[in-house]
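Take this structure first; my questions come after.
Every protein chain of the complex appears in place save one, which is left out.
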Amino acid sequence: MVQVAIVGASGYAGADLVRLLHRHPAVELVCITDLTNAGKPFSDVYPAFRGRVDRILENIPPAEVAKRASLVLAAVPHVAAMGMVPELLAGGARVIDLSADYRLQDAAEYAAWYGHSHTSPELLAEAVYGLPELNREAIRGARLIANPGCYPTGAALPLLPLLRAGAIDPDSLIVDSKSGTSGAGRTPSPGTVFCEVNEGFKAYGVASHRHTPEIEQTLSTVLARSVRISFTPHLLPLNRGILTTTYASMTPARTTEDLLGLLQRAYAAEPWVRVLPAGQLPNVAHVRGSNYCDIGLVADARTGRVVVVSAIDNLVKGAAGQAVQNMNLMLDLSETTGLDVTPLTP
Amino acid sequence: MVQVAIVGASGYAGADLVRLLHRHPAVELVCITDLTNAGKPFSDVYPAFRGRVDRILENIPPAEVAKRASLVLAAVPHVAAMGMVPELLAGGARVIDLSADYRLQDAAEYAAWYGHSHTSPELLAEAVYGLPELNREAIRGARLIANPGCYPTGAALPLLPLLRAGAIDPDSLIVDSKSGTSGAGRTPSPGTVFCEVNEGFKAYGVASHRHTPEIEQTLSTVLARSVRISFTPHLLPLNRGILTTTYASMTPARTTEDLLGLLQRAYAAEPWVRVLPAGQLPNVAHVRGSNYCDIGLVADARTGRVVVVSAIDNLVKGAAGQAVQNMNLMLDLSETTGLDVTPLTP
Amino acid sequence: MVQVAIVGASGYAGADLVRLLHRHPAVELVCITDLTNAGKPFSDVYPAFRGRVDRILENIPPAEVAKRASLVLAAVPHVAAMGMVPELLAGGARVIDLSADYRLQDAAEYAAWYGHSHTSPELLAEAVYGLPELNREAIRGARLIANPGCYPTGAALPLLPLLRAGAIDPDSLIVDSKSGTSGAGRTPSPGTVFCEVNEGFKAYGVASHRHTPEIEQTLSTVLARSVRISFTPHLLPLNRGILTTTYASMTPARTTEDLLGLLQRAYAAEPWVRVLPAGQLPNVAHVRGSNYCDIGLVADARTGRVVVVSAIDNLVKGAAGQAVQNMNLMLDLSETTGLDVTPLTP
Partner (left out) sequence: MVQVAIVGASGYAGADLVRLLHRHPAVELVCITDLTNAGKPFSDVYPAFRGRVDRILENIPPAEVAKRASLVLAAVPHVAAMGMVPELLAGGARVIDLSADYRLQDAAEYAAWYGHSHTSPELLAEAVYGLPELNREAIRGARLIANPGCYPTGAALPLLPLLRAGAIDPDSLIVDSKSGTSGAGRTPSPGTVFCEVNEGFKAYGVASHRHTPEIEQTLSTVLARSVRISFTPHLLPLNRGILTTTYASMTPARTTEDLLGLLQRAYAAEPWVRVLPAGQLPNVAHVRGSNYCDIGLVADARTGRVVVVSAIDNLVKGAAGQAVQNMNLMLDLSETTGLDVTPLTP
């Protein structure tokens, strides 16, 4: 059993890490930490876990965490993450960071989009972007994983095979995403009060959301050329799920079946990507609580564009589940270990 | 007082017509009809109206309706509408048809998208497309109004001034819409069962939705050239509202303020269009129950595209409210008569 | 036109006062105040009101408010209310207080349930409990109205006629209420974050909710004997509405029709109480946005108990609407003035 710690276990992503790891057959959860709830049993903060995870939340320094655990999953906000990751690594732990702090390879771009200068830029070159379907081999041996953002995961997975095959024009990409409210975190704020979200729907962060450069970096790296996209997130009045609708010009026009075939071949061996048959499209309800990314598409001969739709659970494949998938790779386990959960429906 | 009838009063659009007209100061509701609920008080079908509209729903032939009412609002499904509109007109009534039957000017296009040949194509030339902000003068004198579809209303209003000003490229338009479930009607179906919609979100009718040619017709008419768009509707787990996010290439790039200024000038005198200031974006919650169309936008210098967002209540500005606005015009009333309702929030 | 002010206009009850009063034909809204949003247009805080109520929120002392307005509606939290009501009255204004501060006639009971000693106990005898169906005549001449709580309104209205007629045993009353989340206010808190409420349902304040003594006081006053009830509130994952299910032993057993007849006779002349026919029961959706209290019941011969169900919109008949109804009485207007809104459905 590998000794594992979760830093920042009281947020929604942290709690989903606890959900997935407390019964994981190959790891032992030795430490869960939280700043504000330290001293309380985890099940006081999340009563759903009563009798399952009654362990006390602790508030201990990174060096101490690294002493107890050989692998640490950090689910704290950006900036806070880079305040502890170097110390965790120095203490000998491998780290999966769920924040944005090590995702962008260029410290200047990080500073531009996040409004903070990076305090450990020397780690950016070492950090591996933890999208297993893209970087599987590098992840296995990594010391530091930058776990992808929720929107970038839902955006990149359906596009990568299409771009690699030259099937779509990289300059035409328009990514329209809609996320459940758990993506906004558990800390109360005026924008996430129930009555402000329920029966409402809006766009936010238009032309300015911080996941834009992350998506662009992934696509640019794969194509070895600079890609710029339009990306618009929206807030859905539901708990879990991101649906991403992407528009791209086909080069040249093909049939729906052709393009689906391309995706099916690319993802045939992937345990957590499901390419739907022609005529079917994803629904966030069909991946709820699971690590799946469902993908469907329609080629539109009228306009010469393809409309690609993906669905993930933002807390699972978009955060905690993908982190566990990365952990499994780092520990030479099957990628499905501890993740074999059927989506909860209805 | 003008004698007015509502045909098909038991659907959601019909019921919203009743809501807006039973207290309208210039009309008398002389007849409300329904096929399946005929004989019942309206308030048995919609208990919210108890003590307000207890009138009996009737099932009477169009000729009889036309005898009683000088203006008829028809809220029945397409095909059913063209089965009664000629008779209503022949009986001397003016008609506002909320169905799609008289919206497309080309009977062949109607047949292609709706799968039925048109049974009164001779009326297509006469029918006026009832978007007051576009066709105000023609509406005043019209005998037959084709009340616009919900998606086409939310899509066209923000785009018209931008296209007219040559500010955006008509070949670049991508219209991503999200609608509340009342748009799917009140008839039970597997796709609208509560548990199938709640906590779910999906695209549907991708590259094939019947509102596509309606939007294209409006934009093409205004530009006097053929316009083709990508249009994708999605189903939101909420009752009322459509948010439409449209992407267009700017020709050339301008600032957010410039483009908003363009919209503000175009709609300065419109009672039911609200152009939001820079930095603010629409939310379907802010128009709930009202006839407003809220519009905001962000010009993105990085990509050269503008992202335009509109919000309407699909049952009001997208159906019943717009019909009443058209009726007001036909009766030489102020366009706000009977519509002066503050959005219900929260 | 009577000059009217709203103190605390940024909370949900305050905003519903603005909704109902800005178009009220007999009053002029001369002042709306708020502590935290002072200086902003009301429509910045509630974008639904853009173009309708763009008036600036002010932060001015009670004496100044009383100079501008002859009638003040105060929608601030308890304790804050008693900090300003005496000054408002001293300044010559009549006051409708939506807080709990003047509802309980006994200052000791107030202190016991609210945990604060009362700072203006001398006003408790003067304050009129503003349930028009109970205290109509006293309300007309009152200087200070204690606007009833939301739960107490939904609980008392169905019970009063049954208790007065001796039809039910006052010692058997069990009041099980379920409220939409707007009742918890607009201030962010851990318990009202969207994901914590959505898809959840719980009881709270069991055997300890502050509305308990208020309900008991109303029932006790009417019966001229002490009444104790069991009262349990629950939190519903929806915006507006309270459904109250009350159980009482019949003395003696009667039919559903008999008991409904009793209620129908008691409320025949009431504009805002709808007694449903046998076989129909209230739904919070059927009163949404309106001032109605819908009441239904079933007499159960098996158990000798009657199950009484009422539905109100907690922000309207449970707060702002009832306040306007009281204001109408105080100003010798029809009780329906400014309140004639059809419930918004769906």
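Read from first to last, the chains carry the letters A, B and C; within each, the first residue is number 1.
The rule we apply is simple: a residue touches a chain if its C-beta (ideal position, glycine included) is under 8 Å from a C-beta of that chain, and two chains touch if they have at least 3 such contacts.
Source: prediction; values computed, not measured.
Among the residues B:115, B:190, B:252 or B:279, only B:190 touches the chain that is left out of the figure.
Within the whole complex, the absent chain has one touching residue among A:78, A:288 or A:305, and that is A:288.
Touch with the chain that is not drawn comes from one residue among B:99, B:120 or B:181, which is B:181.
Checked against the hidden chain, the listed residues B:70, B:105, B:119 or B:198 yield one contact partner: B:198.
Residue B:239 is the one among B:135, B:239 or B:283 that touches the chain not shown. If you put the missing chain back, the residues of chain B touching it would be 12, 181-182, 184, 186-190, 192-199, 237-239. Listed for chain A, the residues touching the missing chain in the whole complex are 12, 15, 19, 22-23, 46-52, 182, 199, 239-240, 274, 276, 280, 283, 285-290, 294, 340, 342-346. Considering the complete assembly, chain C touches the hidden chain via residues 174, 176, 178, 195-196, 198-204, 206-208, 228-230, 232, 234, 236-241, 243, 245, 247, 281-285, 288, 298-300, 302-303, 305, 307, 309, 311, 346.
Everything below uses one rule, namely that only the chains that are shown with their structure count from here on.
Homomeric contact chain A/chain C is classed as same-residue, with over half of its interface positions used by both copies. Distance between Cα centroids is largest for the pairing of chain A with C. Distance between chain A and chain B, defined via averaged C-alpha coordinates, is recorded as 38 Å.
Averaging Cα coordinates per chain places chain B and chain C 37 Å apart. As a whole-number value, the distance joining the C-alpha centres of chain A and chain C reads 46 Å.
In chain B, 199, 239-240, 283, 285, 288, 346 are the positions where the chain touches two or more neighbouring chains simultaneously.
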